[in-house]
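Worksheet: one structure, shown below.
For this view, one protein chain was removed and the others were kept in their places.
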Amino acid sequence: MSADLLSTIDQYEIDEAAAKRDLENSWRAPGGFIGWFQEVNHKAIGLRYIVTAFIFLIAGGIEALLMRYQLAIPDHRFLNPNLYNEIFTIHGSTMMFLFAVPVMEGMGIYLVPLMIGTRNVAFPRLNAYGYYMFLFGGIFLYAGIFLNMAPDAGWFAYTPLSGPQFSPGKRLDFWAQMITFTELSALVVAIEIIVTVIKLRGPGMSLDRIPIFVWAMLVQSFMVVFAMPAVMDASGMLMMDRTIGTHFFNPAEGGDPLLWQHTFWFFGHPEVYIIFIPGTGMVAELVTVFSRRPIFGYTAIVLSIISTGFIGFGLWVHHMFATGLPQLGESFFTAASLLITIPTGVQFFCWLATMWGGRPKLTVPFWYVISFFIIFVAGGLSGVMIASVPFDIQVHDTFFIVAHFHYVLIGGAVFPLLGAIYYWFPKMTGRLQDDRLGLITCWILLIGFNLTFFPMHWLGLHGMPRRVYAYSANSGWASMNALASIGAVVIAVGGILYLVNIFRSKRDGGFSGPNPWQAGTLEWMTDSPAPRYNFLHIPIVSGREPLWERPSDEIPLVIGLRTDRREVLVTRTLEASPDHRYVLPGPTIWPFWVAVGTGIGFTGSVFNMWWFVLGGFICFVPFVGWFWPHRNINFVPKMEKPK
Amino acid sequence: MIALAGFTQSAVNPAGPQSAHIYHLWHLYLWICVAVWVLVIAFLIAGLTRRRPQPQTPDTKLRRSVITATAITIGILFFMLVASIQTGNALATRSFTKPVSIEITGHQWWWEVHYQFSQPDQEVVTANEIHIPVGRAVILKATSQDVIHSVWIPNLDGKIDAIPEHVNTIWLRADKPGIYRRQCAEFCGMQHAHMAMLVFAEPEPKFERWLADQRSGARSSAGAVVMRGRQIFENAPCLLCHTIRGTGAAGTTGPDLTHLASRTTLAAGTMPNTPGNLAGWITDSQRIKPGNNMPPINVPSEDLQPLLSFLESLR
Amino acid sequence: MVRSTGIMKRVTKGVLACASVLVLATLASSCKRESRTLRNEPPQRGLYDAARESTNEPGGKLPKIGMPSPAEGNAYAISQGQRLFDWYNCSGCHAQGGGGMGPPLMDRRFTYGSQPANIYDTIVRGRPNGMPTWGGRIPEFQVWQLVAYVRSLSGSEPSAATPGRSDGLEKKTRAQLQ
Partner (left out) sequence: MTVERALDVSNLPDAAPGTRAPVWWGQIGMMLIETVVFAIIIASYFYIRLGFSVWPPPDIAPPELWWPTANLILILLSCIPMFIGGKAIDEGRIGTAAFWLGLNIIMALGFLAIRIIEFNLFNFKWSTDVYGSLIWILVGLHTMHAIADTTESIVLFGIMVSGRMGAKQQIAAKLDGIYWYWVAAMWVVLYILIYIYPSIRLGML
């Protein structure tokens, strides 16, 4: 867009009150019960993702406690094998599909527009649709549990155990369809974040000024785009094998059970990075803010995140070392698995250098970062160990692996997440949390975590396979299991304290003001809690930490966006120079009805594939409603050619 | 419980060359990783607590440190990769003659064992327990009849999956006599937890004797009670699923019982092989191992004792 | 949106009502379909009841025709029945339901009746021209599982409880043989 359309004005007088009134009016929330289903604001949707995911976290945690109670003593008859298998399957599926991925997506949906300086995500209605898909998927799985249709083949549901013959009934179909729901939601969010970051950044936020958390969400979204289709294919093929008798995984008719493992882990390994990369983004933000200096090695960190994203797709076979693959292939995947340590290592060194060169301030979020270091480095190192085929075939599918992936996922994603929520809590609620309680919580979680999962390394090396509902008294595993179960209770206490702190602080925590942590990124420029339109005026970005360069009331602003409709500024992909104004749609119920149609189709197709077609028809009407234009749109007859 | 005492099941207590290779690799890795962890945490603590110099540490110095640390990381990883590949090659090297070849077939939830020999009449079929000669290589062929299981004797070697329609092979050798327990390592359904097997590593002569015993048909004593027990067995549903060579029982869907009494455990390592446990298993196996495929058998109380006597005589 | 809120409310209410009806219906059907009974009764007809190959069985406890099948519509039972069908070598004569030495089992009408109780009777007592007597050999609950599986071959069991195919070699199910 030619520069003559833009004019830079020095000393501009703004009628703040009028702008605020107009924006509040055009961005107001739809009211009432129905309004809840019409909501398209990214903060509302993001918060729904986070809250829903935490509800599932609590459910998954209760399942974990039940399992630890069962394993606390040898030959315990608390859960029968059927129930135990269902519980660990639901625990794994809940934590992976209904907590870890959605909560990271929720954080992204909530924070990305605030951090890049825009008013909403690029496709607000699609965003709402994605949330309903996630919600329906979760309700669907948990409804299945109460209808006695809880899946029981493990969260990676290996065929033929999960196939039509060895998993009778509809249990596994419910599981497979839950995946379709949640992955659809993940893909929708990925598109949202990619397009939002590419097109809606505040003017001046060129690629090298994007906050690292936003980079992490961008890379994560691209990983979702390439990884999630694999699991949708896999679960779709499993469903078809189970319901209409296809033969993808049936060796007797030319299929191969290992095809499931390949397609599943082609998703399943990147999945780990899909969860972990946003965690590193959060750590990078926290380290920057609380070391009180710009991050050291910004470019190195961004390149590391990107290369992690690439290498993450070359590792899936290291979940299959025991399936009898050719030795040469195994060496290749060992090398690839070790290779991914390098970018992660570079990030750690940059964070350490940032702390080294800064003036660290030990706040509660920073304690979570320290816990992350303690736990994740250990988990990463045990990951380096199991990258080696010879060692992996000893500990594969034992409690050593259970310990490893809890160290990596809880250490690498949950601790940063808890720190990040503590950190961004003032922006979400306008209030501060209780620091003393927060610190105690962090310590309890750190101790409880290690108490639970460290003994599992020992158990795995001493021969205890994972997913056993009982073990005999003379196995010698009893004391370590008891220790782990005690640790689980400690974690539960920590979790309760964390929630107590949130609920108490939300009601009567101290007011935070716009920028309680003296942070440098854009989201701290606006009020706390952020208004529905995010920024009264879109800021112009001139550096990585705009608020550290000049006081927030001296930051140059964009004027001239219409306030009587939901207008945002679209910028160029690379240098983020202003390109055109763009009207975002307002509240609407149609995405909800499309989601209902999709839900009916997916749910029905568990029983009969024709429901899928019916669901498509049901979607059609609200879909037309969604896209049918209103007459009052001014017609632009001739477009200029793209240059 | 006496019969079950004295076994080991541990990856850090190697009893053969294969597991020893892996154990050495593990030790190497463990110390490297502990050192790295301590270093990272030490730098973290130092970075947080050290006295701040005025002026601040220049970025060039930080950059040099980061590059050095990355270079060291790459060096360590390369070293670990070489160690891993060397161990892998050592595991794959097969320099032995006259190995014992055993095919292990996974079933939900027990193990079918087949000692393979060039002459068919030499072959031995048993279940849930294997004997191997000390100092001689053993080739294990793993496959499955239903879902994926995994064969893993931690004291002797890493694991290999038993996948339907695939045959995976590993070799191992026990250098120390002993009883090594193993259990299924790939989740296989309801009773994955109770799918174990004992491996008896014993001197060659003892092994050969055992093998010869197993080759023969059922050799129960000819006492009246035992004969009555045999009659009961042959008229009961047992023979639909179980084989006792030398009798009319030739079912193949359950474990071979020809030498039941020579085995130390029942129900794939679930409990010691005692008459009491056997009686409990026959009458109500679902209480002991819920979901297993052995139906409850209604044995009148006066018939139970002869039946047990017969089964316990199958040495 | 103000204009259509009233309609929306009514529509929403209707959808909620339909949804709850659907959930209840699913609940009702899934209870039967998904339950897994592990501890069953052992065979009741005596341990070593000599094998009888004929139907002419004077005396003896016969099942009452019309007694309800505990396995009907139960997915786990059908799956177990499929396993037993192989284990007890039913496929030796009936192939995989297509018939061979014995009659095909994919027809909806059986010579001796196709109600669960009829099939149960056939299995337990045997039939002339080759069908052996399984009574006393197979526990009653397994006979019912076999009955459920046999009925699923002809599509007489609810499709939601029947697997789309089996995992074995040359085990073609109904869908494939048609």
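Letters A, B and C mark the chains as written, and numbering starts fresh at 1 in each.
What we mean here is this: a contact is a pair of C-beta atoms (placed from the backbone, for glycine too) under 8 Å apart; a residue touches a chain by one contact, two chains touch by 3 or more.
None of these values were measured; they are calculated from a predicted model.
**Student:** I'm checking contacts with the chain that's been left out. Which of A:Pro203, A:Gly599 or A:Gly615 qualifies?
**Tutor:** A:Pro203
**Student:** Just one of A:Met67, A:Ala230 or A:Val408 touches the chain that is missing; which is it?
**Tutor:** A:Ala230
**Student:** Since one chain has been left out of the picture, which residues of subunit A touch it in the full complex?
**Tutor:** Subunit A touches the chain not shown through residues 1, 5-14, 16, 122-123, 126, 187, 190-191, 194-196, 198-200, 203, 225-226, 228-230, 232-233, 236-237, 240, 244-248, 250, 253-256, 259, 262-263, 266, 537, 540, 553-554, 556-562, 567, 569-570, 572-573, 578-583, 620, 623-624, 627-631, 633-642.
Just so we're on the same page, only the chains that are shown with their structure count from here on.
**Student:** Which word fits how the chains touch one another: line, ring, star, complete or other?
**Tutor:** Here the contact pattern is complete, since every chain touches every other one.
**Student:** Is the number of contacting C-beta pairs greater for B-C or for A-B?
**Tutor:** A-B
**Student:** Between subunit A and subunit C, what distance separates the C-alpha centroids? Give it in angstrom.
**Tutor:** Their C-alpha centroids are separated by 44 Å.
**Student:** At what distance in angstrom does the C-alpha mean of subunit C lie from that of subunit B?
**Tutor:** Centre-to-centre distance between subunit B and subunit C: 37 Å.
**Student:** Can you give the whole-Å distance between the Cα centres of subunit A and subunit B?
**Tutor:** A distance of 39 Å separates the two centres.
**Student:** Going by the touch rule set out above, which residues of subunit B reach two or more other chains?
**Tutor:** Only 146, 164, 290-291 qualify.
**Student:** What residues in subunit A touch two or more of the other chains?
**Tutor:** 80, 82, 160, 166, 251-252
**Student:** Flag every residue of subunit A that touches subunit C in the complex, lowest number first.
**Tutor:** Those in contact with subunit C are residues 30, 32-34, 37-38, 80, 82, 143, 147-149, 160, 163-166, 168-171, 240-247, 250-252, 587-589, 596, 607-608.
**Student:** Within the complex, which stretch of subunit C touches subunit B?
**Tutor:** It comes out as residues 36, 38-44, 47-48, 50, 83, 86-88, 136-139, 141-142, 167.
**Student:** List the residues on subunit C that touch subunit A in their complex, please.
**Tutor:** 1, 5, 8-9, 12, 15, 23, 26-27, 30-31, 33-36, 38, 75-76, 78-79, 82, 159-161, 163-171, 173, 175-176
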